[in-house]
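Okay, handing you the structure first.
The complex is shown incomplete by one protein chain, all other protein chains being positioned as in the whole.
Here the chain labels run A, B and C in written order, and each chain numbers its own residues starting at 1.
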Amino acid sequence: MTAERILPLLVAVPLLGAALLVGAGRWLPRYTADVFGLFVSGGTGALAVAQLVGVRGATGPVEWVAGWRPEGGSGVGIVLVGDGAGLGLAALISALVTAALVYSRRFFDEPPPGQAGAFPALLLLFQAGMCGFVLTGDLFNAFVFFELMGVIAYALTGYRVEEARAVQGALTFGFVNSLGGYATLLGIGLLYARTGELGFAQIGAALDAAAGGGDALVTTGFALVATGLLVKAAAVPFHFWLPDAHSVAPTPVCMLLSGVMVELGVYGIARLYWATFAGPGGVPAADAHRVLLVQGVLTAVLGAVMCWQQRHLKRLLAFSTIAHTGLFLTALSALTPEAATGVGVYLVAHAGVKAALFGCVGVLLDRFGSVDERELHGRGRELRFVGVLFAVGGLALAGLPPFGTALGKALCEEAAGPGATVLFVAVSAVTGAAVLRTAAGVFLGAGEPPAGPPHFPRAAARGPRTEHRSAATGGRGAGESGTSDEHDTAPGPEQEGEPETTGSGEEPETAGPVTRAPDSMLVATTALLAGGLAVGCVPALWPHLAHAADGLSDHSAYIAAVFGSPETPPASTAPNWKVSGVLLDLLATLLALVLARTAPRITAGTRRAAWARPLRRLHSGHVGDYVACTVAGMALLGLLLR
Amino acid sequence: MTELPVLLGLLLATTAGTAAALTRDPVHQALVLSVLGLALALLFTLLQAPDVALSQLAVGTVLTPLMVLLSVRKVRRRPREDSPADGRGGKR
Amino acid sequence: MNKTVRLWVLGVGCAGVALLFVGAFRRLPEFGGSHHPYGARAVAAALHRHTANVVSSVNFDQRSFDTLGEQAILFGAVLGTVVVLRQARDERRVPPEPAVVAPTVRRYALVSLPLTLLVGLYVVAHGQLSPGGGFQGGLVVATALHLLYVAVDYRALERLRPVPVFALADAFGDVAYLLLGLAGLFAGASFLANVLPLGTFNTLASGGLVPLLNAAIGIEVASAAVVLLAQFLDQALELVPREGEHR
Partner (left out) sequence: MNLLPFLCAGWLFLVGCYALATSRNLIHAVGALAVCQSSTYVLLLAVGYRSGGTAPVFSDVPPGARPVVDPVVQALTLTDVVVGATVTALLLALVVQIAKRHGTVDPDELRELRG
């Protein structure tokens, strides 16, 4: 079998694994199902890596599924493009899914009856959807896999159906993402009407062949297709679903959502622009630059501000993901291969670090039944190793060399110019500081302990939304002002009606409270963090990342590869550390430490900055608000593209 | 004018869609959705897409409204059981 | 956001999107035009592969990878629905009471059940020839089974429709599609390649792989629809909260 024949297997193998797990789930013991899932996801990853090693230059194997290789001109089939970016992301996805499967070994005491394999099967389907999305060279096929990712992600987010918040977050996620998907499909329809093609490269070639360049139809098509991708990437104002979904999803799912699915939106934008719209008949570079820059800066700033305001640890990490996606988009707006390389390095390292941070929070959740910063204050002292991992993750997020995040940040700063550098340093410092602040509070007990008694007996809180929780969970915290009308007996430190999500009263995800962190969780978390470190420390990886970025950002090379006459674009030099970059990284880390040091006093004293309150009110958890913002965002995209 | 049936089908489907969106009561909406499914199936037939019309007929007029109705039934059962007169959680 | 603000944001957004739409639609090719390059190629390719229904050829041969993703969505959504609607710890099952059905309704439903079933199977089998195929036929078959609910009652439906069997059939359809795809790979061609003999144009055995993939999808869609509806019926008719735990 030749290399290109293997490509569809990266989708087919996890699908087959999932189907077998569900089919045999009735008879399989839990352990066998888990091991089988691990085997399949790991095997798929190995396939992707084996393919990746074979990629020479910027373009890799190109496969026409079902053998519909066109003979002269355009064909009728679907093309899969196994270039560096696609295969590299497939390998990253597989690695994260495998880590999530290891991590979830001790999870979920109660699989659905007769469905021991349901959770690993869903993860495998998720893997298949993501791999298909990164490999396909066909716009409609990308939409199909986009929807597959979405459907599975909604189900995974709502997996813990006994949690009131989980089902709400999953539904919000479902509504906003489906709406984005339909916008994408409308855009595909418009582009098909103009060009009569569906492939990225075919549409691009047809657009370039038409005289006169892009018009209103082309830009609207781009805006509509990009809407779906920006919803996935959680760019402002499409981002509202992300914190709601991430704060409620099971921890291993958070790892995947934050670690890679959101970033696939960024990849999708990059692929769409460069493969299809970067030619003379597409979207002018200045317009694309403006859209990405505005969206990126807005997203980064909002993400950082909101991240700092959170006390729900998963929600805090979710907003930090939004901030970093904003940074990726900002860097991408330079539209150069160097920027693509920087984003690639940053993205891969961020995936490892962010997933590891979620892993640490998951341990806290299972140990204490809470992910609330104030309620956990000082209680993490016994989990020293987890505390170290969490703090190191925070430092990596801020950009501590030699983590890959630091290298990626430095490369992005260099590519995006001095104005963006300020943004990069500030945003990574604030998000890193937010994590360090909680690390100091939870694991060292630094700062003042929270006001008021930490627990109220469950009976104190009355109402339909609290009583259904099983009595096994920990007590609800003092600050549960989200349901303000019910808390006359438990006045929290907050004003009534303060827009806030606390992290207390969460359902632990393991069978019972864990007395010590299970090895499987620690192994997965440590490996993920080590992965984030390796991206910055293993020079052998860098040329591959540069090649992948070259292939991604070359319009004509992509089209030529799909049409069967691969050309090798001029290879840019492999990235490396530079003194200026390291200094800026150290500056960001230092800022983060200073900010985190002063933080306990800030939060314990004045509670919340009043000026950020309108912003927090905007995140209302109301589907109607989110839909209105999504529609307004589509109009904004159109406006920016004029 | 040869396209007249297509235009009429379009207007019918658009009207049904608007009505389905603006019908606030879910039970009534399920019925209007089923009309929308029918109107779309008709439109697709006129647009020479019998394959799509067939699946729209099955999905739009039967499957989706049925699931909506069943969900409404499940959701509406709750308040009745909550009433003190019938607090035993029994059937209906 | 309060209601007024939301309506303003929505109004501005809708106006902007409407402008975008109108601007784009004015540049679209004329409605009913004859320029369809991909469509023309697809027709030629379908005829070349002896498949009379071009839509089936596109779905199950030319763009069969789309259908692979689509059936994965179906499979995943069914699995997701089963997971989300599982019996929670605080719920219990109450068997529904037998229902009284008017004899005419019963007779009508019992007569139309086998008919509908037959129609569904016919539609699946002729997917490569006439409009229809696995999706449409599968849905008709699933609908036919639910006539039992109309004709007799929910308990009769439950006896004749063991959900675990259909869940297994759902997985089987999925696996069958994938194995048919892998067969191409083992035959030395591409994944999902149509390597079977193509048969005579416009006969039941034409189109090579198309009828087989069609059948796999038919099995999957029929059982997926049955399992999906079973989950909702279960929720609406059987599952109730345990006493005292809900308000």
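In the analysis below, contacts are C-beta pairs under 8 Å (C-beta built on N, C-alpha and C of every residue); 3 or more make two chains touch, one makes a residue touch a chain.
All figures in this text were calculated on a predicted structure; none of them were measured in a lab.
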Chains in view touching the one left out: A, B, C
Option touching the unshown chain, where A:Val151, A:Leu423 or A:Val562 are the choices: A:Val151
Of A:Val40, A:Ala91, A:Leu185 or A:Ile559, the residue in touch with the unshown chain: A:Leu185
Residue of A:Val40, A:Val627 or A:Leu641 touching the missing chain in the full complex: A:Val627
Subunit C, residues in touch with the chain not shown (by the definition above): 6-7, 10, 13-14, 17-18, 21-22, 25-26, 28, 30-34, 36, 38-39, 42-43, 46-47, 52-55, 57-59, 63, 66-67, 70, 73-74, 76-78, 80-81, 84-85, 88, 129-131, 135, 202, 221, 228, 231-232, 235, 241, 246-247
Subunit B residues touching the omitted chain (full complex): 2-3, 6-7, 10-11, 13-14, 17-18, 20-26, 29-30, 33, 36, 40, 43-44, 47-52, 55-56, 59-60, 63-64, 67-68, 71-72, 74-75, 78
Subunit A residues that touch the omitted chain in the full complex: 140, 144, 147, 150-151, 154-155, 158, 161-165, 167-172, 174-175, 178-179, 182-183, 185-186, 188-190, 192-193, 198, 243-244, 247-248, 309-310, 464-465, 468, 482-484, 498-501, 616-617, 619-625, 627-628, 631
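Basically, only the chains that are shown with their structure count from here on.
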Whole-Å separation of chain centres (CA-atom averages), subunit A against subunit C: 30
Approximate Å spacing (C-alpha centroids) for the pair subunit A, subunit B: 35
Between subunit C and subunit B, distance of the C-alpha-averaged centres to the nearest whole Å: 17
Subunit C, residues touching no fewer than two other chains: 246-247
Multi-partner residues of subunit A (each touching 2 or more other chains): none
Subunit B-facing residues of subunit C, complex: 31-32, 53, 55-56, 94, 96-97, 123, 131-133, 135-136, 139-140, 143, 225, 228-229, 232-233, 235-236, 240-243, 246-247
Subunit B residues within the subunit C interface of the complex: 3, 49-51, 53-55, 58-59, 62-63, 66-67, 70-71, 73-74, 77-78, 81-82, 88-91
Contacting residues of subunit C [partner subunit A, same complex]: 1, 6-7, 9-10, 12-17, 19-21, 23-24, 26-29, 35-39, 41-42, 45, 58, 61-66, 68-70, 72-73, 75-77, 79-90, 164, 167-168, 170-172, 174-175, 178-179, 181-182, 184-185, 189-194, 245-247
